[in-house]
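Quick one: structure below, then a few questions.
Yeah, one chain of the complex is gone here, protein chain that is, but the others are all in their spots.
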Amino acid sequence: MVNLANPILLIVIPLLFVFLIAFSSAFSKSAAKYLPIIAFGINVVVAMLLVPEVLKNGLVLSTTAGFKPPIAIDMIVDKLALFLVIIASVLGFVVSIYNVAYIDEEPEEKFYALFTLLITGIIWMIITGDLFNLFVAFEVTSIAAFGLVGFHRDKGSVEAGFKYLVMGAIGGSLLLVGIIMLYAATGTLNIIDVAQKSAELTFQQKFLAYALIFVGLGIEGALFPLNAWLPDAHPAAPSSVSSILSGIMTTAAIYAIIRITNIIFDYNQIYLFLMFFALLTLIFGEIAAYYQKDIKRMLAYSTIGQTGLFFFAFTIHSTNGLQGAFLQIINHSVSKSMLFLVVGAMIVQVGSRNIEDFVGLGRKMKVSSFFLAIGMFSLMGMPPFFGFWSKLKIIFAALQHSNALMIGSVVIILLMSVVEGAYFFKLLQMMFFGKAEQDREIKEASFGMLVPVVILGFILLFISFYPTPVLDFAHQAASDLMNKNYINLALKLGGL
Amino acid sequence: MNMSLELLLATPFIGGLLTYIGGKVHRWVRNLIAVLFSLATVGEMAMYYNTTFKGVVWGSLFGSNLVLQTNPITWLFLFIVTAISLLVIVFSIDDMKKEEDEIVLDSYYMQLLFVEGAMVGIVLAGDLITFFMFWEIMSWTSYFLIVHGGKKSMAAGYKYIIMSVIGAYAMFIAIAMLYAKTHSLVYSDVALALSQASPSFIIWTVVLLSVGFFVKAAVMPLHTWLPDAHSEAPSPVSPLLSGVLIKMGAYGLFIVFYGLLSVNLAKNIMPSVFSTPILLYIIQWLAALSIVLATFLAIMQEDAKRLLAYSSVSQIGYVVLGLATGTSLGVAGGLFHALNHAIFKGLLFLAVGAVIYRTGTRNMSELGGLVKKMPFTFTALLLGIIALAGVPPLNGFVSKWMIYEALIQKKEVFLLIMAFVGSTGAFLYVYRLIHSLFLGQLPEKYENVKDVPILMQIPIWILALSTIVYGIFPGLAMDVIVKGMKLFGFTPIAYNLFGFPEGTAMGSLTVINIAAVLMTAFVAVFIIFILFPKTRQVSQYDNYASGQELTPDFKYNYSFGFYMSFGRVIKPILSMSIERVYNYWIDAFKIFGDYYMRRIYTGNLETYNSYIVIVVTIAAAAVLLGGKLW
Partner (left out) sequence: MSYYLGSFLLIAIGLYTVIIKKNLIKIVIGLNFIASGVNLLIVSIGYVKNGTAPIFSKIGINPSAMVDPIPQALTLTAIVIDASELALAVAFVVLLYRHYGTLDIKKIRSLKW
């Protein structure tokens, strides 16, 4: 009896499918379309099977190659990683369904292979317990993303892809240097082991290594001013890819920063420094989004803003703050992926990415527009949608520390929320109440593209109206991270 | 009891969803469901009317605990909310028929019921987070209602939602600060915590909360959304907005100042002026400024609905002025005026809506002489403007009288003068309204105008009768108000069904006597008028203009620039506009964002790469400087 609740399966099965997809065109033309659905369907099942295990033990650890960590590479799924894995798998599954109807450009099997690889890399980044493995996962994700951004091979996407590649490659190198410096200082690559051994190091010894890792991951994680690739790359990619890039990839990089900061570099001073980055990210993202004419570019800038928001919540450095950050991550992942999917379907119908051309779409594409509105409301943090709870938790957590800095930050966050409301309402009102000058032949999105949107929409509605389990789970994950249960449990289970 | 409150809250929301589904079947199914559910809400409200539930009902909607409570004051506001919503929905059935797209109508009724539900939630809320949640729901659902009004309404709705969101976030900060202090947001806990908090903390939270309420209540410096939104919204929505929605701001102010913060506490932590805490005194002045300036602006309007919208700003000024006096008489007057304003402003907006329904324009200079064509609407509007002007025996009189009396007792002469000026100005603009719409010359194109259909008449009638009922029997409303204010620690004021008996802290007032006196005078004048005929009734066209005989196609009665000379007098006041200040800042912000902030993303790969290198260099420099970040 194979134990299916094994984190390694989360990576191995999709990787296997990547190869299957790459060679599938030899057997069947259309097999490539459906294989990712199977791969991530299995992933969702495995992730669900992990849930009781994680809830029971607090953490699931699995090793490779029959060795014990720290020699062998290990995969660690704790509560925080688990819910990101669930998000990534579900998004992968849903977006794969979307792809079937959406992708019609050759070479399809290469697209599907890269797409599967992208999500595999993301999951890999989330669950790995080894620093070098983190780098490899990071590069796998990045390379898949570079290829997918340039997939259309037109003027804009090639340019965006190249810029993204250069920045991503620099980021990868910096990350590797940082990891190697940690290795030189501690003599190990296992995260838990590094955490233990680095406890003896001083702040200065770790600082440069940490800074390099932070910059490397920050490039992928869209932190200002390292995020300049993002507003180019997200619109240039096919919408389904943008949905993954925006929804979970930047989040995964931020997750890696959170994890590394938390277990290796948990100094109070650093959080102030990170908060500075977070607020700048938020401000620049939201303000730039306000001026966009291209709807996908607007959503991409909004992603930067949202990233700043949940990164800020992390830098509050309290259990409540982390809970807020995780809730915001869920909110952003589900809503923003859904928005990109809806917008992709609309772009197919309208034939343009210009916001002006979306006038009156609310009456033509009713279902799509409805879910677009829900996603936007959730991102703005309007009750009763889920974004309200996450924003509530973040603000409440921030004002627990009633110093001038926190109050100032909260004012900034809320001001930027107003800016966010300004551009989202501008779009919504144009779509629902504007009248197009000439009557256009616009139909509702095709069934295959609507199903994933509806699935994500219902997930969002479900967690909006019944958020208790999510709130509790996020709180547990947050308190685990704050108390560093992760390290203790991994030591107990992994026999380090 | 527990279930009933949740049911009362849920009814409009469920109704909204069912309405939308019903619209898919047939439009009459939809209309029926909308009416039935709003009727059911009124019914539930009436069933539990005036029962106090001081404790806390723990529901568990939306995962978080929903804290509900009731006291007589909530019933007063619930009465306003549910009753006006029902009338508005009934009125909408015919008025919104002109909208051809059925799906727009489906969502219209859904949003109407959602707004009602959100307002019920605000009033029933027993803690600040429930309050805030429904507050936000109310903001965005009502935004969708406003933008139903057509092309121009989009800009108005945009302004409305942005200002609402800013106001709501000001509240949000205050709520989060309170939560950090108390870890519970139930009103009683917050009140307890505030009584031990430091003065600066109290002032900050109260000011921030008030800013949120001021935006919604359209108190003067934050009122700029209202004239646009209320005039551009569809006619049935305007009464809901003007009559009910802005009252939520008044309700919020009441809760903050008398539920969370008591007057005694306020007096202890801040200096007093005219035996009023300074914060409340400032609010009194803001309210008084609203009264005067909005009245002046209303006088100068050419658009009937815009006139009424400015009049709303001015009348809500009375409500806030009353609430901010801090004496039982003033607060009772403010609360009563909230009810009265809901009734007569609802009536006026519906009556004007009826005129718009028949004529299709709200420009007053294009209308006139409709009194023969729409006599019923004319009568209703007449009652409405009498109530608004505060003439006994209709309902506006009593509440205004209470507010004046409260000001007199506090010897606040300037505020009293400003309140009187507002009241006098009200005569000017309501006269303008009724004259331009119903009197004067009938434009030829409106020869065939009829009175509105019965379904639109019913709500107007109900409201018109209410102005009389609440005018003659103020005791009906004072019942809940006094009972509720007792709970909030005010000394109860004596009242009976017909007014206020002699021997209390204030002068006595019995509306029916005053009405009798007035009626006698009126009858006397009328008899004199009849007995000594000095005038001869002539046709409108029995006249000359420039030596020519008048014909119906000749427009001799211009009502454009009606108060032009008065306008010249108050021109310096009118030329001040807070909106220009806001726009200046918004423009500055936009320019700053456009030219300095987003141009970070130059499109130049070298720039982007150098950002990375700069960050790395800063980090390396920090290491070289000894790992110190600052």
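Note that the chains take the letters A and B in the order they are written out, and that residue 1 is the start of every chain.
By our rule, a residue touches a chain if its C-beta (ideal position, glycine included) is under 8 Å from a C-beta of that chain, and two chains touch if they have at least 3 such contacts.
Owing to the predicted nature of the structure, the values given are computational and were not obtained by experimental measurement.
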| item | value |
| --- | --- |
| Hidden partner chain, touching residue among B:Tyr169, B:Phe378, B:Tyr429 or B:Tyr601 | B:Tyr601 |
| Option from A:Tyr291, A:Phe370 or A:Tyr466 whose C-beta touches the chain left out | A:Tyr291 |
| Residues from subunit B at the interface with the omitted partner, ascending | 598-599, 601-606, 609-610, 613 |
| Missing-partner contacts on subunit A, residue numbers | 132, 135-136, 139, 142-143, 146-147, 150, 153-156, 158-163, 165-166, 169-170, 172-173, 176-177, 180, 183-184, 189, 231-232, 236, 288, 291 |
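One rule holds for everything that comes next: only the chains that are shown with their structure count from here on.
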| item | value |
| --- | --- |
| Distance from the mean Cα position of subunit B to that of subunit A, given in whole angstrom | 44 |
| Residues of subunit A touching subunit B in the complex | 162-163, 166-167, 170-171, 174, 202-204, 207-208, 211-212, 214-215, 218-219, 225-226, 228-229, 231-232, 269-270, 272-273, 283-284, 287-288, 290-291, 363, 366, 377, 382-384, 388-389, 392, 395-396, 398-400, 402, 407, 410-411, 414-415, 417-418, 421-422, 425-426, 429, 432-435, 464-468, 471 |
| Touching residues (chain side subunit B, partner subunit A) in the complex | 61-64, 101, 103-104, 129, 132-134, 136-137, 140, 143-144, 147-148, 151, 153-154, 157-158, 161-162, 165-166, 169, 172-173, 176-177, 179-180, 593-594, 597-598, 600-601, 603, 605, 607-609, 611-612, 614-616, 619-620, 622-623, 626-627, 629 |
